[in-house]
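For reference, the structure I am asking about is given below.
As you look at this complex, bear in mind that one protein chain is not there, while each of the others sits in place.
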């Protein structure tokens, strides 16, 4: 169905979803610990840097390619939103380090699990994209990613309102913690944007 | 001027502006009351859900249509920005409920009135779009929407600076109230984005 030259885009996207998953899994791991230290942040930074390199490779390949497996703008959007997922996970890690957040909250742990599940679903959806017969697999994962995004919304809303409605909350802590939960929810938004592009690719190519 | 098949897009946009107006009118109504309760939020949620359905219908119709009354990307942008208007009104309602905001402030009421007026202007502008002879009607409403957006900016700026410059303001309340006013102003930004697409459609088609 696809030309050999076009196949390289699938390889590049597979590489990027693997890097996304590495970031998501590492984030789940580090927030079980009482604090984010400099080493942890450096390791997350190196994952994020690899994500940037993958993004540049996809865009350079696109600029040099005459034939592409689907619309050029869809490839651009996939590359950018995937990059946003990794950048977002790095950003939360960086904020938790800078703000000296200790003993990550239960809600942060729940959000980290949702991010990991969303990225796992994206990986299946992207792999299935190679094969027209697996279209339903991609669509099923996109629906799951939408569900996870809604769940992240609810967790963030509940967490922030409990925090701000409690008169004993220390205001400076509230500012920091609110930002961390909001950033975590934005990562699931970026996953949903990847899923929306995948759905639109399927609609246009079938 | 337009083909019968293209006319369905105007019908779909009319349906969506009606839903936008319903959300805006309901918002004006509910903030006259001392608090947002669960029933109120549920009703706003059902309006927002209908807005989502209208958006999906527009996008599906676009994907199935060979002929469109104006550029495909303009139809996509109109659909998305209109959806943002309704989502934004729902979001403020949800925040006011979650944050247990009592006795909505005068500034929130003013912003709600501006949102309603902007959506009324959008409805006239979109209806006039069907008829090339009414081009000036559309442009006049777009200018009015720009004026309303500037007014919302000023009201938000004044409200937030008074809040934060008053040393008696309770910091946790400040965080909540600032977010609500900012979200309300963003709704008028989304109205302006709809108006900008309408203007650009007129420029390209005349």
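Order of writing sets the labels: A and B. Residues in every chain begin at 1.
The criterion applied here is as follows: a residue touches a chain if its C-beta (ideal position, glycine included) is under 8 Å from a C-beta of that chain, and two chains touch if they have at least 3 such contacts.
Remember, it's a predicted structure, so these values are computed and weren't measured experimentally.
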{"item": "Full-complex contact with the absent chain, from A:67, A:175 or A:203", "value": "A:175"}
{"item": "Contact with the hidden chain (one of A:38, A:100 or A:133)", "value": "A:100"}
{"item": "Residue among B:58, B:175 or B:195 that touches the chain left out of view", "value": "B:175"}
{"item": "Absent chain, residues of chain A that touch it", "value": "63, 94, 98-100, 171-172, 175-176"}
{"item": "Touching residues (missing chain, whole complex) on chain B", "value": "157, 160-161, 164-165, 167, 169, 171, 174-175, 178, 203-204"}
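Keep in mind that, in the parts below, only the chains that are shown with their structure count from here on.
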{"item": "Separation of chain A from chain B, taking each centre as the mean of its C-alpha atoms, in whole Å", "value": "29"}
